[in-house]
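Let's look at chain A:
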Amino acid sequence: MNQIAPSAAFETNVAPALEIRGLDKSFIIAGRDVKVLADVDLSVRPGEFVTIVGASGCGKSTLLRLILGLDLDYGGAVLVDGAQVHRPGLDRSIVFQDHRLLPWLTVEGNVAAALRRSLLSRTDKKKTVRQHLELVGLTQFSKAYPAQLSGGMAQRVAIARALVNRPRFLLLDEPLGALDALTRLRLQDELKRIVQHEGTTALLVTHDVDEAVHLGHRVVVMQPHPGRIAAILSIPEPARLDRSSLEFIRLRDKVLGLLGVGAAEPSS
Partner candidate 1 sequence: MTLTTSANRPVEQRLTNSSGVLADVAYAMTLPLVLLLAWEFSARLGWLPEQILPAPKVVWATIVELWRDGSLIDHTFVSLRRVAVGFTIGALSGLLAGALLGLLPGIRAFVWPIFTAVAQVNTLAWVPLLVLFVGIDEELKYVCIGWSTAIPVTLATTRSIANVSPNLLELGRVFNFTPLQWMSAIVLPAALPSMFTGLREGLAAAWQSLVIVELFASFEGLGYLMIWGRQLFQLELVIAAMLVIAAIGVSLNAILEHLERFVQPWNSEALHGR
Partner candidate 2 sequence: EELTIRFGNPGVGLDNRQYSHGDATTYARARDLIEEEFAADKDIKIEWTFFRGAGPALNESVAAKQLDFFLLGDLPAIVGRSRGLDHKFVFATTRHEPVYLAVPADSDIKSIDDVKGKKVALFRGTNLQLATDRILSVHGLTEKDVRFINLDTNAAVPALTSGNVDAVFGGPEYLALAKKGIVKIVYTTKGDDPTLGRNSSYLVATAFEQAHPDITQRVVTTFVKAAAFASDPVNEDEVFNGWAVSGFPKDAFEADIEGDTLANRLNPLIDDFVIARYKDQVARAKAYGLIKGNVDVDSWLEPKYLQQALKELKLENHWSSYDAKGEIAQLGDLNKKHTN
């Protein structure tokens, strides 16, 4: 596998794959109009891996829903390849925060569900489903129903389902939240490899700042009330590659500081 695309490769003159301009979004909660996203601007270049961190309730999931085109009731613009998003498309796939498996389909069936619109032959579909179940370590459970899985297992099925279709955009809403440390590290590296290898453009929401810095070419730090972008940090490739590098630790602590954690987490 070739090591490509250090973040410097993302020139500003490349047309953005995703562009968000002046995004505003409100909800009515208990009768009051509550602004959850205010004036969000973000440009993501093709093949870029952007990670998003921010307090609970600051609108990260909402942002992903708007990018998918699941909710069109907002102010501002969301452009994919220069065109306003009107509806979900097969180019964008998502791992929802709640895994959202279909209870009536087996693990295998849930993953295959994402391939219904694919043009692959039946045997190819079978093969790629099996490969993705292998990837998340669930081959043994391919015939089980969601009710029979542990929380982490369900999340891994959702990841397999999002990847199986090789989408151009990958939206990941805390996809590794319920995973144990080992599986988590393994899947982080898999995600990184897949995104790099396939040229996918990825947006990953996470609460794990190490994860954000390890995976993202850029880390978006959001702030709540109303949700907005507080800072965007570019992560140089060496820092992304080595978790023990001083640069990694410096950036991690910087993100933590932006999140207000500064004092609590000591930089070693």
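The rule is short, and it goes like this: contacts are C-beta pairs under 8 Å (C-beta built on N, C-alpha and C of every residue); 3 or more make two chains touch, one makes a residue touch a chain; residues count from 1.
Picked so that all candidates are chains of the complex that A comes from, given by their letters.
If you're wondering where the values come from, they're calculated on a predicted model, not measured in any experiment.
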{"item": "Candidate from 1 or 2 that touches chain A, complex-wide", "value": "1"}
{"item": "In the complex with candidate 1, residue positions of chain A that touch it", "value": "68-70, 87-90, 92-94, 96, 98, 100, 102-105, 113-114, 116-117, 145-148"}
